[in-house]
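Missing here: one protein chain of the complex. Every other protein chain is in place.
Note that the chains take the letters A and B in the order they are written out, and that residue 1 is the start of every chain.
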Amino acid sequence: MKKLNITLLLAIGVAFSASAQTPVGDILIRNATVITITNGTLENTDVLIENGKITRVGTDLREPRGGVDEVIDASGMYVMPGIIDAHSHIAGSSINEGTSQVTSEVSMEDVVNPLDVSIYRALAGGVTSIHLMHGSANVIGGQNETMKLRYGTTNPDDLRFEGAPRTIKFALGENPTRGARARGIQPQTRMGIEAMLRNAFNDALNYKAEWDEYNTTRGNRKVAPEYDLRMETLVDILEGEILVHCHSYRADEIYMLMDVFSDFGIEKIIFQHANEAYKVAPELAEFGAYTSVFSDWWAYKLEVYYSTAYNAAILTQNGVNTSINSDSGELIRHLFHEAAKSQKYGGLNDNEALSLITINPAMQLGIEDRVGSIEEGKDGDIVIFDKHPLSVYAIPQMTFVDGVKYFDYNNDPDDQRIWVDPTSAIQDVVLYDAHDMHLCMHEADFVEMYELINGEW
Amino acid sequence: MKLLRKSFFRLSLLLSFASFTYNAHAQSDPTGNSPATNTYAITNATIVQAPGKQIEGGTLIISNGLITAVGTNINIPANAEVIDGTDMYVYPGFIDGMSNTGAARPDAMERPEDLFTPDPPNDYAGITPEMSVKFQLDIEENSINNMRKLGFTISHTVPHGRMLPGSGSLILLKDGEHADDLIMEENVSMYTQFQGAPGAYPGNTLGIMAKWRNLYRNADLAKQHTEMYASNPAGLPRPTQDRVLQAFYPVVDRSQPVFYNANSILEAQRAMRLQSELGFNLALGNLEEGWEMVGDLSGSGVTVFLSLNIPEEPEVKEDGDKTEEVAALEQRRLDFYNKQMSQFSAMDAEGIKFGFSTMGATASKIKSNLVSIVEHGLDSVQALAALTIDAAELLGIDAVTGTLDEGKIGNAVVTTGPYFHKDSGVKYVFVDGDKYEYEIRESGGGEVSEEEAAGIVGTWVYTSSSPRGEQTGTMVFTRQAGELTGILTSDSGQPDRILNNISFRDGTLTFDYAFEAGGQGVEIVVTGEIDGDEFEGETSISAFNISFPIVATKEVPQQ
Partner (left out) sequence: MVMRTFKITSFALVFALVALVPLFTMAQQSEVVRKAQVAKFALTNATIYTVTNGIIENGTIVINNGIIEAVGADVAIPADALVYDYEGREIYPGMIDSGTQLGLVEINSVAESRDYNEEGDITPQMQALTAVNPNSEAIPVTRVSGVTTVITKPSGGVFPGTAATINLFGYTPDQMYAGSKGLIINFPNSARRWRQTQEQADRARERALGVLNDTWDKAETYASIRGSEDVRYYPEMEAIADVIDGKMMVYIEVNAASDILSALEWIEDRGLEQVVFTGVSEGWRVADQIAEAGIPVITGPVLSVPNRRSDRFDVAYTNPGIMQQAGIKVALRTNDTENSRNLPYNAGFAAAHGMGREEALKAITINAAEIMGIADQLGSIEPGKRANLFVATGDPFETSTQILDVFIDGYQIPMTSLQLELYDEFLDRVPGLNKTEITVDR
């Protein structure tokens, strides 16, 4: 039996480097109820993972000649694809570069923090991939990072979801207008946001034209235009190379963005939060837009007052690809339960409900060929539950990424931090308020900070 | 990395010229500060000529700024001041890989009207790579003496600022009449750090990483344009002048290294990420958390200066009643401390040549930190190398310093015992041939005499006129083990603030303190004059470019 556990990974942490391969494992799970998502639910079924990939799903699978890391008897248990959180802010050292209304050039991949113990807690909730998003302080925020929760490494590169498409955060509504209002600049209205988006794209088109001309001019004696990473990124959006994930709440602003994107020929949008998406479900379906929503959050601010917990169900029934996300270091620990709420609120069936946290978010991140369902050839990112994952009584038992076990409920020692500050207090007790874990506007509020400093003197 | 090899010969010529003219201007010296001679002979000492190369009962001659002889059986020049080095150790002068030593913090700048643009003014954004630290150098900075009395003779000093404060220079930690007297070589590095401009772009690491890439790539393009134009301007638009991009040219052509103040593992990895994308020469100037990066650094070509800012050894309580949980947590904390302390020997074992940097370290703790590093496994020969010849090589100045070889700059440290022994003290430091003598204190490392401190020790009631209105409170200064400590208590109910970098010299009091706001560290600097029981000064928060007056009155003790 090959053995590779987290402690070992920690011990050989030095061996991780940008060029090194991340670890993969071999696992044989026997006699489980396998919820494949894309191919029904299979009773008494085995799943074989080799070299981090699902190689067989069937009955009475033979253990490969070379052996596996572990054979797991999962009789009476449920196996489902690892949960994917399409909106997360854990494992990031910074969230908002909110100092300008357009910061398309910045990227969350630069601020990944692999040392965050929240990663382990997410694994304990069956999550295997997250979309680490820029905050919502500005209209065009930064690029996001799609990650696999390979906890135990100090190297941020090891968490990269290699090959995942680039994505970027946009934000509409109260958050960007609030910041602008405090500063006395545009946009302070939803009109202003639209204008700003159109201006940004037009600037990008002009930028592209300049460079196109430069690139097509013959000869060596030519001078390059100014390079602008901000514009480069916007051009990539216009050319469909970057998926836009847009923080939005109200139906009107959702509709507006589809309009703007239609005009600029951008074909894909994922609306994040989208509490009022249900109001324009037919239009979203027509556009082919996706939505990634909360299960039941509402009323914490004006633009989410006319929300309904039936949002996910209405969108699903109207044919809109929808996921349920956390946006929170707390909710991410029980997304399976958040998905189950779509059964209470709108009666989605088991497969529809579980799709909200597996294949649908995978599609929204462009990684559905790798994860989001249990299929031969896909990555060995799976979670084993003791009960049906939509039951409130279900507890994740084991979580695997690339066939490597990163969480085991029955072998879960205290203190899973991988980094300890020698100057930290032993008894560091922190109390959280209800929305502390809602990090979208984290670091964004300059005005609030200025007040804090004034309070100093 | 050999930074300065090419300039060595020019430099030594300059130095000798300076020596010859030393007394030419000195008409008279009513202060009595001038030395009687510029030639010194330290005799009968244990001379560590270079790490691992020890001469017992040796003699070192320093004359007119240079080491002129070293060894046994040395003729002592007739004009030499002879220092009996019996029981003393003589080392090459130490070299600080990166610090702000000698650089004065610039005044807070005017807050720009139009802060919230995608491109705020470069000075506010902290993007001033064209700036040289020489414009911040201040011969009155007491950091110069503070570091010198630890044995440091040369510092790679970088400017205060934000993202790209300017270029660093090598300075000699000596007393000069003008800042230029201290400069050994200017513009040896481009200094950069993950320090955003609060409220303006780039505000944090996200913006800084992107801005770095953008500046570098445009500098590359602008440089190509400039070179093309220089070789043949016909038909080409004239290159525009951009001092920021121009400052990048030597970085782009790799004649100037980038010194990154990246002390945590995550920051260091981010700096290396930029380096691997853009290809410049990188030095991690102040690495604190490097133990997991030994493999990555090995063979990477990245220059490393390890920070001498080291945490206190965490407490493991001798308490039989403590729970298993507490015991385990204490042990883990200690484990991480030990990892940090053993990174020095780990790097050495991996063959990574490194120096030390003192940025962020408390001067009075540096000696004991070095002793502790050796106790945690770094060979003392290697520790000395990191302070001397290895640092010199990494900075490209090993031809002129780093060992006590004849012909090198007269930089030396004379101690009362082996340096890496906790009871030894620094008795003399020679910088550029000048002698500095120190009192050996039991406690070691003190910086303010009781007499000096008397003017400040006590309780001060302050009033400051902040934009928010009048604020009041008290500041209490005490002198402990020769050092000033202070605490500020605001009447507004804010937590007490421990005051750092307290300096009181010729009636000028400065100190600073920091706190967290909105997830960001903010530093407040107070500076002003004390006249009897009255203090009048200014409080500045450079992060916000605001400053406002503060006055304080010393409380007269009740009888």
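Here is the rule we use: a residue touches a chain if its C-beta (ideal position, glycine included) is under 8 Å from a C-beta of that chain, and two chains touch if they have at least 3 such contacts.
Everything numeric in this text was worked out from a predicted model, so none of it was measured.
S.K.: If the hidden chain were put back, which of A:58, A:76, A:225 or A:347 would touch it?
M.R.: A:347
S.K.: Which candidate, B:98, B:329 or B:387, sits in contact with the chain we can't see?
M.R.: Looking across B:98, B:329 or B:387, the contact with the absent chain belongs to B:329.
S.K.: With the missing chain put back, one of A:78, A:297 or A:406 would touch it. Which one?
M.R.: A:297
S.K.: Spell out, residue by residue, where the missing chain touches chain A.
M.R.: 117, 120-121, 124-125, 174, 278-279, 281-283, 285-286, 296-302, 305-310, 313-314, 317, 329-330, 333-334, 337, 340-341, 343-348, 390-395, 412, 414-417, 425, 427-437
S.K.: Counting contacts across the full complex, list the positions on chain B that touch the omitted chain.
M.R.: 325, 329, 493-496, 515-516, 518-519
What we mean here is this: only the chains that are shown with their structure count from here on.
S.K.: Just the number, please: Cα centre separation of chain A and chain B in whole Å.
M.R.: 42
S.K.: Touching residues of chain B toward chain A in the complex: what are they?
M.R.: Result: residues 115-118, 196-207, 209-211, 213-214, 217-218, 221, 224-225, 228, 232, 235-237, 265-266, 269-270, 273, 276, 292, 294-296, 311-314, 325-326, 328-330, 332-337, 340, 464, 466-468, 471, 490, 492, 494, 515, 517-520, 522, 524, 539, 541, 543-544, 548 of chain B touch chain A.
S.K.: So in the complex, which bits of chain A are touching chain B?
M.R.: 13-15, 17-18, 93-94, 96-103, 105-108, 110-111, 113, 115, 134, 142, 154-156, 183, 185, 221, 223-224, 226-230, 414-415, 417, 419-424, 426-427, 442-443, 445-446, 448-450, 452-457
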